[in-house]
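First up is the structure itself, then whatever we jot down about it.
For this view, one protein chain was removed and the others were kept in their places.
As written, the chains take the letters A and B, and residue 1 is the first residue of each chain.
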Amino acid sequence: MAKKIPLKRKYEMMTRGLAWDTTYQDMDDVYPYDKFEGIKIHDWDAWEDPFRLTQDAYWKYQAEKERKLYAVIDSFAQNNGQLGLSDARYLGALKLFLTGVSPLEYQAHRHFAHLARNIRGTGAQVAAQMQSIDELRHAQTQIHAISHYNKYFDGLHDFTHMHDRVWYLSVPKSFFDDAVSAGPFEFFTAISFSFEYVLTNLLFVPFMSGAAYNGDLATVTFGFSAQSDESRHMTLGLEVIKFLLEQDEANVPIIQHWIDKWFWRGHRLLSLVGMMMDYMLPKKIMSWKDAWEMYFEEQGGALFEDLARYGIRPPMHAEQANNEKHRISHEVWAIFYQYTHAAGFHTWDIDDEHKAWLSAEYPDTFDKYYRPRLDLWKQMAADGNRYYNMALPQLCQVCQIPMGFTEPDDPTTICFRSREYQGDRYHFCSDGCQYIFDHEPEKYIQAWLPVHQIFQGNCGGAEIPDVLNWYHLNLGVDNMAYEGSAEEKIWNDWMATRRVGAART
Amino acid sequence: MSTNNVSITLQNTEDARPIVEAITADNPDATVHHYPAMVKIDCPGHLTISAESVGERLGRDWDPQELHLSVISLSGNIDEDDDHFDLSWN
Partner (left out) sequence: MAVTALKPGYTGQNLDAVENFGPNQLVYLHWEKHLMFCAALAFPFPPEMPFGAIVGEVLPQFYGPHPDFEKIDWSTVRWTLDGEDFVPDLEASIGSQGVGHKSMLRFWTPGLDGLGDSGA
């Protein structure tokens, strides 16, 4: 039997060993995109994937992951796994995840393919190729989950169409559009480092563990199968940053700015996940606050101490984000509760047990600031007058979330920031979003803000039913209060049948 | 060397169990946290996974790249070779 080639040697042979520099054409013409951001690279060979994963091993392990994953998804579908959910309210979180995140996986697939072609380091090309294929796999597995749930539940029937139009889906969409319209190194810093390394744990890990706890086997399985790739992507993210910082001192301030920007972009995007964790999982696994402390304050803290030797400091608005951990899930729930008539999923009134949990998890804020309005809404619903906000909200020019976030030192006052640029006013939800705008106003003045587009007459009409029609959402079926919805009814019917069945045996 | 925690999160599966066992045996300072469907292991400064140690528990050779089938997340700088997978902060 041939002797096994040691890992380090194999990695060298399968990356740099396969590469060449072009001679008929100038390398700068072949790779036109990797210089305009001002990043200086002197030695691409210094790039090393710590996993030293080569294509042969990649296919072997990915094939194994796929076999395991589809065995579970098949079995889930065959055995009506949706009946094992803790409660149909759980689906709200799942719908938001599948309509918000899954299209981003596909975008990531496309853009990593673009990077694999357009950066000139071989190690980086190979890593980007693998990640491109990973992201396509994630999109596919999530679409399989959509396909299954769409057979039984509302709101998942046209996710690509919705992603391009629906107001809150413009939040993840514009986040990713911002990244793919940047240069390759900003994209790496944005997606591979700031998002995958620093923040993705908060998206996938507690949420997927929460899915497991709530009986959603399909989601746990695609989630963790994807996350096993993510740990490779995270490693790529950290490697990119270290590589860029080591290549040239002039790269340090550029990277620092991107970290500052994309940390805040990611933090705002994840406020939606905070709401899912604190308000939408019927069985809770951990609060957003605890997850933030574990994954950002502790793990992120260790990471930024490690990066200090390169002259990198923690993200500029990290303190503000830490401060917001007591608030954002409540603030975002308030948005979706009152605009659920324009959404693709239901929201509901919070029961006493859930309020007690929130009170225990958020002792400094919940009873003082958030319980009173939940109580009022519940009372209004009981009086037959469930609250829906019939005016449209002001949106942040950068993150595009309704401006429901509050001043750093005052949770009772909305944080309003604004700038004039070339004679027009622009509004922001935070110092972080304003900072991002200030650096690249020419980019963000182009934002397609759903509320403003509705008022310009570009979204099917002036009334909410017209707009929902244009979104391909069915008013009163896909959305509004969970209480009294078709989804609640079908769920209760199934559960009643199950109890009858159990009584017979 | 930093004493901040490095961390690895593994799936709660049959494939991952011998890895978790090897980590706890070989890293006395490691703390294991159990969550639904996953196990998170934290360790101050440094954590090592020895291929030999996992292999002993499995009863066959174990390639550190098999970790790809079980890992959910990690935190720390990685050093991987044929016989080990290490995490550390500088």
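To be clear about the criterion, a contact is a pair of C-beta atoms (placed from the backbone, for glycine too) under 8 Å apart; a residue touches a chain by one contact, two chains touch by 3 or more.
Here the structure is a predicted model, which is why all the values come from computation and not from measurement.
Visitor: I'd like to know which visible chains would be in contact with the absent chain if the whole complex were considered.
Guide: Displayed chains contacted by the hidden chain, ordered by label: A.
Visitor: Check each of A:Leu83, A:Met380 or A:Ala496 against the chain that is not shown and name the one that touches it.
Guide: A:Met380
Visitor: Based on the whole complex, identify which of A:Pro282, A:Gly301, A:Pro441 or A:Gly460 touches the chain you can't see.
Guide: A:Pro441
Visitor: Using the document's definition of touch, tell me which of A:Ile41, A:Leu449 or A:Leu473 contacts the absent chain.
Guide: If we include the chain that is not displayed, A:Leu449 is the one touching it.
Visitor: If the missing chain were put back, which residues of subunit A would it touch?
Guide: Those residues of subunit A that touch the unshown chain are 32-33, 36-38, 182-183, 186, 331, 334-335, 337-339, 368-373, 375-377, 380, 385, 387, 389-395, 402-404, 406, 411-414, 416, 418, 422, 424-427, 440-449, 451-453, 455-457.
The rule is simple: only the chains that are shown with their structure count from here on.
Visitor: Provide the residue numbers of subunit B that touch subunit A in the complex, in ascending order.
Guide: It is residues 2, 4-7, 9, 11, 35-38, 65-66, 68-82, 89-90 of subunit B that touch subunit A.
Visitor: State the interface residues of subunit A toward subunit B in the complex, per the touch definition above.
Guide: Residue positions touching the partner: 6-8, 50-53, 57, 61, 64-65, 68, 201, 204-205, 208-210, 212-213, 220, 224, 227-228, 230-232, 234-235, 238, 285, 298-299, 301-303, 305-306, 309.
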